[in-house]
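One protein chain is absent from this view; the other protein chains keep their places.
Letters A and B name the chains as they come in the text, with residue numbers starting at 1 for each one.
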Amino acid sequence: MSAPYGPMRAIDILDLYFIENRSRIMDIASFLDRIDRYEGADEAKADFRYQAFLQILDITRDTPRDRAKAVQVALSDPTTEPLDSALGMKAYGAWKGAAK
Amino acid sequence: MMFIDPHAHMISRTTDDYEAMAASGVVAVIEPAFWLGQPRTNAGSYLDYLSSIVGFERFRASQFGIRHYCTIGLNSKEANNEALAEAVMELIPRFALKEGVVAIGEIGYDEQTALEDKYFRLQLELAKELDLPVMIHTPHRDKKNGTSRSMDVCVEHGLDPGKVVVDHNNEETVREVLDRGFWAGFSIYPSTKMGNARMVEILRQYGANRVIVDSACDWGISEVLAVAKTARLALQTGIPEDQVRLACYQNALEAYGQSGQMKEEDWLNPQAIDQRAVYEGNSILRGGREPVVGQTPNRRGMDNLIIE
Partner (left out) sequence: MKAIDPHIHMISRTTDDYMRMTISGIHTVAEPAFWAGFDRASADCFRDYFHQLTVVEPARAARFGIKHYCWLGLNSKESENLTLADEVLAIIPEFIDRPNVLGFGEIGLNKNSKNEMAVLERQLAMAAARNDLVLVHTPHLEDKLKGTRMIMDMIRNEPRLDPSRVLIDHAEEHTIAEIKDRGFWFGMTLYPNSKGSPERAIDAVEIYGSERLCINSSGDWSVSDPLSILKCANEMRRRGHGEAAVNQVFYENPKSFMGQCPKFVAN
């Protein structure tokens, strides 16, 4: 990390961003509740995206620093070989291969 | 109050515009095939353009709760490139029969050349054969004569004036168009075509029978809320509500509904917005944006006339 870059202190950052990020946690909590409330919750919770989501929540809480990068890496395809074809392929936001 | 914008080039507009239109009460738009601000050099460009207005654009509109229809045709400017025009004329019949195509258009005259005349007539014959309405673009220069001539040619080819919308009218052309039984479109387009104060005066003077208000919004300086703003101004200045409803909603539905492709139920019983939907495998959600799902657009009733 570079040298201090502004007149703000950590407590100022907490003050500036606390409310909006508190609200984001509510969005996440209610998103998980919503899945539980709807028909077929077990199926959704077995989906690789749900599993990845739980994993990044843990990473966010348990990683001591560079959390954003750790979350990004956890969601990324770690392989190195090119795909034979991209036809009909799309991105999901989490790596499907991790579920196998 | 519900509105239809029966002339809007949405491929040149943004998703912000779709949102604003939906919020102002626009339930449906019609996108006429036209010129792009630059001449196309080949039929391949035309094919991709027609594909986009019958497909991708329709899908994009649906993501904001707006029903999207289109008209198919070779515009008058590009009719002057004969090689291109011949190749495009080969494409038009198959696109004209696709779902959501409500007319042949916008066709007509630009500089009133021989080639423009040739392809205008060929497309009128096609419209007759396919039993589709016609949307006519009238020239910006020599408008009065060009408008009269467009109608003469329609009559000569045996088209029913009740299936032809003559667009881009002004004070100079309106009387003849209405007297001859055609639908009269007015494009509320800042600076170059019509302002909405002038439009309100036309409604006051001629009434709203067979009058159709549109925005003609495109890649130039134009107003996507032209229909809603004109309606509001008309109501504020004492034009009766039923007249405003005719000019800003019902007449467009009557005229283009003759295609059998456009029905009120299409938007009265809409599917909920689902941005998870994909068009040929492609979403509008680029770069992993969050989809908006299940937010049925707010349809304003007739009791709430003021658009804010």
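The criterion applied here is as follows: contacts are C-beta pairs under 8 Å (C-beta built on N, C-alpha and C of every residue); 3 or more make two chains touch, one makes a residue touch a chain.
Just so you know, these numbers come straight off a predicted model, no measurement behind them.
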item: Omitted-chain contact residue, chosen from B:Arg40, B:His137, B:Arg210 or B:Lys229; value: B:Arg40
item: Positions on subunit A contacted by the hidden chain, ascending; value: 1-2, 5-8, 13, 16-17, 66, 68-69, 71-73, 75-80, 82-87, 89-96
item: Contact footprint on subunit B, counting only the chain that is left out; value: 11-17, 36-38, 40-45, 47-48, 51-52, 55-56, 60, 219-222, 279-280, 282, 284-290
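Everything that follows uses one rule, which is that only the chains that are shown with their structure count from here on.
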item: Cα-centroid distance, subunit A relative to subunit B, in whole angstrom; value: 44
